[in-house]
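Note that this complex is displayed minus one protein chain, with the remaining chains in position.
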Amino acid sequence: MSFDAPTIVQIILGAIALLSAMTVVLVREIMRMAIGLGVFLLSVAGLFLLYGASFLATSEVFVYVGGVLVLMLFAIMLVQRSDSGRAVLVSRHDIGSASVALGLFVMLTVALQGVSNRFTGSAPESSMQELSEVLMGGRLVQYEIAGLLLLVALVAVIVIAGGDER
Amino acid sequence: MTGFVGGAVYGLAGGLVIAVAALFGVWWERKVSARIQMRLGPTEIGPAGLFQTLADTIKLVLKEDITPRQVDRPLFRMAPLLVFTPIAMSLVVIPFAGGWVPLNTSVGMLFFVAVPSVSVIGVLLAGFSSGNTYATLGGLRGAAQMISYELPRTLSVLAMALLAGSLAPLEVMNRYEWWWTPATFIALIVYFISSIAELNRGPFDIPEAESELVAGYFADYSGIRWAIFMMSEYGGLVAASFFGAAIFMGGAQGLPGVFGVLLIFAKALVLITLMMLVKWTFPRFRSDQLLTLAWKVLTPMALVQLVIVGVILPWL
Amino acid sequence: MTLDIKERSWTTGSDGTPVEELVVNVGPSHPSTHGVCRVIAHVDGEVVTKAEPVIGYLHRGIEKIVENRTYLQIVPITDRLDYVGSMYANWAYCRSVERLAGIRVPERAEYLRVITCELQRIASHMMSLGSTGADTGAATMFIYAFDVRERIVELFEELCGSRLTYNYVRPGGVSMDVPEGWFDDILSWTDAARNSISQMDRLFFGNFIARGRLKGIGVLSAKDAVGWGASGPVARGSGVNWDLRKHDTYSVYPRFDFDVPVGSNGDAYDRARCRLFECYESLRIVEQAIEQIEPGPFKADGIPRLLAPRPGDAYDHIESARGSLGIYLVSDGSPRPYRMKVRSPAFCNLALLPLLAEGHTLSDLVIVLGSLDPVFGEVDR
Amino acid sequence: MNINELREHLCGQYPDLCPLFSIEFGDGVLVVGCDKLHAAASDLKDLGFDRLGMLTAVDRDETFEMVYRLTSRSMSAGIFLKCHVPRENPITHSLNSLWPAANWQEREVYDLFGIVFKGHPDLRRILLPPEWVGHPLRKDYEDDRMVRRPDYI
Partner (left out) sequence: MALVDKLGAALDSSGGGIILTSVDSLADWARGKSLWSMPMGTACCAMELIAASFSKFDFDRHGTFPRPDPRHVDVMIVAGTITRKMAPAVQRLYEQMADPKWVIAMGNCAVSGGIFYYDSYSVVRGVDELLPVDVYIAGCPPRPESMQDAVFQLREKIATESIAPGKTRPHEFLLPVPGASSGGGEAE
């Protein structure tokens, strides 16, 4: 392994991802936790970009950072109360969750052991094209069914959430 | 390593471009608004007051940088940069000339609509960390608004991608033909309106509504940090206009080299001026009217445009 | 009340559950409080559940000051009451003094008072309409409105040398006759003014955003308007056809042909439109008055410098731009009034704010406040 | 409606109020005892005086004179209603239940004169800050921060 530019960037991004992930786990203040999550998501997007999966990276930013995280922040701001200081997260399941995370990590490491060698370092440039061909071509039916399922779920959520109003 | 150095140089140059664009944009805005309002605008410094904004900037840089006591310090200091950086980043995928774009990626258009959405976090953080009711309300309003308008904006860009058969801005620009503009006029309008809303400019300046929230989410920022907020607003204005000119109006296509650059510049200037005319003519929306407009008018309009493009497409 | 308020508090919602609400402090220095009003708004999300106006930030104790001034020295102080329309307080005060001292005013002076006050009404309504625009974010509307106002201010400057505090109407008449060509200046301006006003009408009230922002906001019923003592465009916007110029007429107003615009819905839109149409009517009155005015004395003869009316009390009111502006004067026979009370229309109209703002969003609170058109010199005195 | 018609109208409807009616400076004045004020105001409201135009007080040494100005839209007329409140114990009834317009004006009188209105929903200082001491429009109000004007007239 030589220390060329992509490797250095990879190491830096990986370190950022690791640090921000640890922030999410260790910091008790909910707002900073959410920001840590945002940094983590962004650095993962950066990693995707580095590996050439630009569509995946952009989607990550679009959906997770621009959408999910913003909604989380929104919710935090709405429930946050200033008279009791900043909202602080307290968990009583530290050890349990740590062991679950560790277990997951070990499982992923073992599972991905064989696959990692097959990485070529970069995805083909026309990844967009192929992706759309797969989704809109051979797998169109499955794709549509998945979309329909999500739509039904969405409607159900609205009905359940708004049901007891009036 | 050369790529790295090039990137760094490009980053610096991009920052400089935004700074200059913001200076020019503020000056232009003051001149345009003055003309609408039967005034002259800045006249004193430089030709036609051109260096007025330079003086403003130097002054702001030299001003005291207040961090109020009640704020959440790290978040408060981070917020302006979180707003600015994504908008600066979104500039890299705009084709400024025929055949040349700083970053030619196959998902450029998606990149352009996705990356500025990160600045919502900065707006929310600015509102949250200031610990001030005006700022909190401004931050919440801003976030709600920016999330809502991302959808019509993306859909309008999608219509162009469908028509051109590519998500790379350069490709779209190169394949442009004159009849695209009338055919995708609805998309252009949707893009125009939702870009204004995305940038929190009038008539959508609800998060910073001067007559209600004084200055909204950046009410507690002073000096250079506030200047960064202003710079990102004008940087965003420039980015949105150039992108709109490149995607919807053919950009630099048709003219070679420098002339192409001038052409896209002229088109972008038209869009910028239009945005300013709208801002200084219209009253401000209320938040519920704003969301109604986004979900009940602009989104269906964008979908209709998609259908139109879908109908045209097989005939090509 | 100190400046600090608790920013969050708990109340009970309509269904009995506790609701946390945010307390937003608007003012006393805020771009859209039209002066130094402060509103403590309790909001649930964006919806105002309770708005409490706090006034008195401009309380200068004018009613105490005048107890140590002679009757003539009070006229300039009345200028500072309603500083957007100084002529009205001048006139209302002078009418009270004239009633108390039994002074008859020459006809030319009455005409001059009518002309200046109707011009003042346009100037004052321009301020109000402009700030309605500014409150909704249309700064350009404010500037157009102010441009019309600026021309009237110039006319007044020609007349009495002052741009804002005129000290023009005096007990027994007016301070000086008109300069040469002043009436011609007005007549050559009225058509341009009509054009500008209708241009503003199209620019602002023709805009769908402005309609959406103003319609249905701060609805005041006619019953409430009467009960709360609202007057002027605020009452007329709710359909209360009550204009002192027409219905409790004074001065030479019966000689003019004019209409009283009355709204029907009582919302901010109707109030603003009433003001706009009143401007046209004022222009009509001004034109008729200039046609009818005849040469003659502009001031009653034999008024002593040191007026000392016989003991008693008198009240007189006129229709100012904001409603019925009354001055109550008590004399004890000395050259200084024993007591003066200003019945200020803006004060009574502003009392409606908690009623009107409830249930609207914070953005509308600003519009409701603007539609009541308070001038704090008059509210706080 | 001129003042004499008004007097006849009033006497016809409410004979007990008639002797209290007088004319001053062309305005009708009705002086009642403060305990009867609410009833008299209510009668006048029924008579057609639907607006409470003005409400104030005058410091008359031993008493405070409460002055109410009622106006009628249907009759195009105004009338004064007056009563005297003792200075030692300045308490009177609030007219807030008849006209909500009295709400702020009574607060103002309370603020500047110190007259207490029974039955007022929210009697607080309105113009002056709540920590203010004294009631400035009383003739005997003293304030070190007040500079009296030199008496050159």
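In order of appearance the chains are A, B, C and D, and numbering begins at 1 in each one.
Here is the rule we go by: contacts are C-beta pairs under 8 Å (C-beta built on N, C-alpha and C of every residue); 3 or more make two chains touch, one makes a residue touch a chain.
Worth saying up front: this structure is predicted, and the values here are computed from it rather than measured.
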item	value
Where the missing chain makes contact, among the chains that are shown	B, C, D
Per the touch definition above, residue among C:Tyr71, C:Tyr88, C:Tyr111 or C:Phe146 touching the missing chain	C:Phe146
Contact partner of the left-out chain, one of B:Phe112, B:Phe204, B:Tyr221 or B:Trp280	B:Tyr221
Option touching the unshown chain, where C:Gly45, C:Gly61, C:Gly216 or C:Pro297 are the choices	C:Gly61
Missing-partner contacts on chain D, residue numbers	128-129, 136, 141, 143, 145-149
Chain B residues that touch the omitted chain in the full complex	30, 34, 37-45, 49, 52, 54-59, 62-66, 210, 214-215, 219-223, 226
For chain C, residues in touch with the removed chain	2-3, 28-31, 35-36, 56-62, 64-65, 67-68, 76-77, 79-80, 83-84, 127, 142-143, 146-147, 150, 153, 163-165, 376-377
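Criterion: only the chains that are shown with their structure count from here on.
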item	value
Interchain centroid distance [CA atoms averaged], chain A/chain D, Å	71
Overlap residues in chain D, where contacts from two or more other chains coincide	none
Residue list for chain B, restricted to those that touch at least two other chains	136
Complex contact set, residues of chain B against chain C	33, 36-39, 133-134, 136-137, 141, 202-203, 205-206, 209-212, 214, 280-289
Residue ranges of chain C touching chain D (in the complex, touch as defined)	1, 55-56, 59, 61, 63-64, 68-70, 73, 99-100, 224, 226-229, 240, 242, 247-248, 306, 312-315, 317, 324, 326, 328, 330, 335, 338-339, 341, 343, 347-348, 350-351, 380-381
Touching residues on chain D, where the partner in the complex is chain C	24-27, 50-54, 56, 58-59, 67, 69, 71, 73, 76-78, 80, 99-101, 103-105, 108, 112, 125-130, 136-137, 141, 148-149, 153
